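Yeah, one chain of the complex is gone here, protein chain that is, but the others are all in their spots.
For reference, chains read A and B in written order, and residue numbers begin at 1 within each chain.
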Amino acid sequence: MSQTHTTFRAAEARRRWIGGAVAILVTGVVFVLPFLFALLQASKTQADASTLSFSWPTEWQLWSNLVAVIQVRDYQLLLAFFNSTVITVASVTGLVVFASMVGYILQRRQSRWNGLINFLVLAGLMIPPAVVPTIWLLQQLELFKTLHGMVLIEIAYNLSFSILLYRAFVATIPRELDEAARMDGAKPWQTFFRVIFPLLKPVTVTNIVVQSIAIFNDFVNPLYYLPGKDNVTVQLTLYNFQSQFETQYNLLFSNVLLVTIPPLIVFVFFNRQIVAGMTAGAVKG
Amino acid sequence: MSDAALDRQEPAARRRTARRRVPYPYTFYIPAGVIYAVMFLVPTIASFYFALTRWTLFDSHFIGFGNFVQFFREPFLVQGLVNTLIFGISTSALKVVLGLALAVLLTSRIPARGYLRAVIFFPVLVSFIGVGIIFVSLMHPTRGAINVTLETIGIDGPGWLTTPWLALYSVIIVDVWKGVGIATVIFIAGIASIPSDYYEAARIDGATKAQQFWRITLPLSRPATVTVITLSLIGGLRTFDLIWTMTGGGPGFSSDVVASIIYKQYQSGFYGLSTAGNVVLFLLIALVMVPLTTWMNRREIDI
């Protein structure tokens, strides 16, 4: 009896290990090889890389390739990194603060405006931005081709998603906390910033991760609203290099590696917490 | 301040007592509301007017539905509309199926879960441009690693991005590859929030793994499914980056989608036509999403 039981256990364990091995192998081929390819390409010499073959570099020169990419066009990539970082940090800060405020009131205060506001939130999620009229408006406001204009655009376009995440999470915070703070003499903004906002941390982390990656990697919006050299973002430089480096694949792939580093850092830091915020947020919808 | 009101020693200090405040003031809506209204709502509403004009950004010239007529008369524009639907629906469907499968796998007790989770999520971190660059090389018709590999086993690989009927589907595959990590994370969160009692009860009732999936996991991760469908469909119908970097809408116009057409018209200075494209895309998304979300939210399962 216990004999068969243990063999059954052992068989199941073996099956699990085989399943795991297959999963590792398949995901390895599908998800890891393309990046390995990028890494190898970035390490090759120009002639070597131009064959596009998935092969070991004849000569490793990853470092000098990276340096070369940074030096291109008068260190344009550094400027791009600076611009992208400014845009990302400012937009995500704005998103976190403004969206959490909306999510809080929207969840707490049931009123006849809620229908309209929920509609606007969904509209913001679904409606494709009207690009040319936006350019026209930005020009009127003298925000076209400026970083602050870009920040406002990123906030406006990503607000809906953040609001939905926050609204769902606020529902998990008992209303008695707000009331206790109110009895303690907190004004509404003190209640929010001193009591509620700290408790939103899990979903704030999710917001920071998702939105900072999305905004740092954004290509379309800078393409439309930040044309020209002065305010290039990393994705724009990458796009421009794509045509410029037609023959210098090693540098092109070095560029891909470089611009992937910031999102990677964000991911490594917050990997564990992403799911936590989602559980209360996106999933309950 | 409020302490003074409580202080018994000096009742004289009980000057003005604050009348009842609104505990959840609408003023909290202001910053988000202003940005949203100015940067999003105004242009959106304006687009309905400008779509009906010939427009140079400096002056506009009302021409009625001319832009729309032109839009639907050009065969490649209609093709773009069809491509958009194909792209949106197939990427969304694939992300749901694969995302759910991967999530089930990653929430089961297999080894190296953390590693697998990270690997699947990794493409999410890379920008569309970066992913495009990698796959354009891999899918190169003669020198690309994919076809070179196929050749070693005797298959003559197609021109993934250069064959007109195939280009769109190649981009679809890459888009799913890049986005399946997000879908997986949402499904993992959904499955993690299913109380384990359900599985224990099912196991006591003698349900097999497959039955557990169809009877418990699938119905109870419905909210996650709705989220994944909604987000990926909206993203898919609005897609631009990947198409633009991988094919530029080509060969010819064979892989153009509405968003890439909008950009091309904009580049050529046809601002009215470009804006009309925007309105068309808006209507397309509304036509797909409104009935779909109403239907999906009709019977909600509450745990």
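Methods note: a contact is a pair of C-beta atoms (placed from the backbone, for glycine too) under 8 Å apart; a residue touches a chain by one contact, two chains touch by 3 or more.
Here, contacts and distances are computed from a predicted model.
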| item | value |
| --- | --- |
| Among "2-oxoglutarate oxidoreductase", "Acyl-CoA dehydrogenase", "Oxidase" or "ABC sorbitol/mannitol transporter, ATPase subunit", the UniProt name of the subunit that does not appear here | "ABC sorbitol/mannitol transporter, ATPase subunit" |
| From A:A42, A:I117, A:V151 or A:A181, residue that would touch the chain that is not displayed | A:A181 |
| For chain B, residues in touch with the removed chain | 1-8, 17-21 |
| For chain A, the residues touching the chain missing from this view | 174, 176-177, 179-186, 190, 194-195, 198-199 |
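One rule holds for everything that comes next: only the chains that are shown with their structure count from here on.
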| item | value |
| --- | --- |
| Mean-CA-position distance for chain B and chain A (Å) | 13 |
| Complex contact set, residues of chain B against chain A | 1-3, 21-26, 28-29, 31-33, 35-36, 38-44, 46-47, 50, 55, 57, 105, 109-112, 115-116, 118-130, 133-135, 137-138, 140, 143-145, 148-149, 177, 185-186, 188-190, 192-193, 223-224, 226-227, 230-231, 234, 238, 240-241, 245, 259, 262-263, 266, 271, 274-275, 278-279, 281-282, 285-286, 289, 293 |
| Contact footprint of chain B on chain A as seen in their complex | 16-17, 19-20, 23-24, 27-28, 30-32, 34-35, 37-38, 41, 51-54, 94, 97-99, 101-102, 104-105, 108-109, 113, 117, 120, 122, 124-137, 139, 141, 152-153, 155-157, 159, 163, 178, 182, 185, 187-189, 191-192, 213, 216-217, 219-220, 223-224, 235, 238-239, 242, 249, 252-253, 256, 259-260, 263-264, 266-267, 271, 274-275, 278-279, 282-285 |
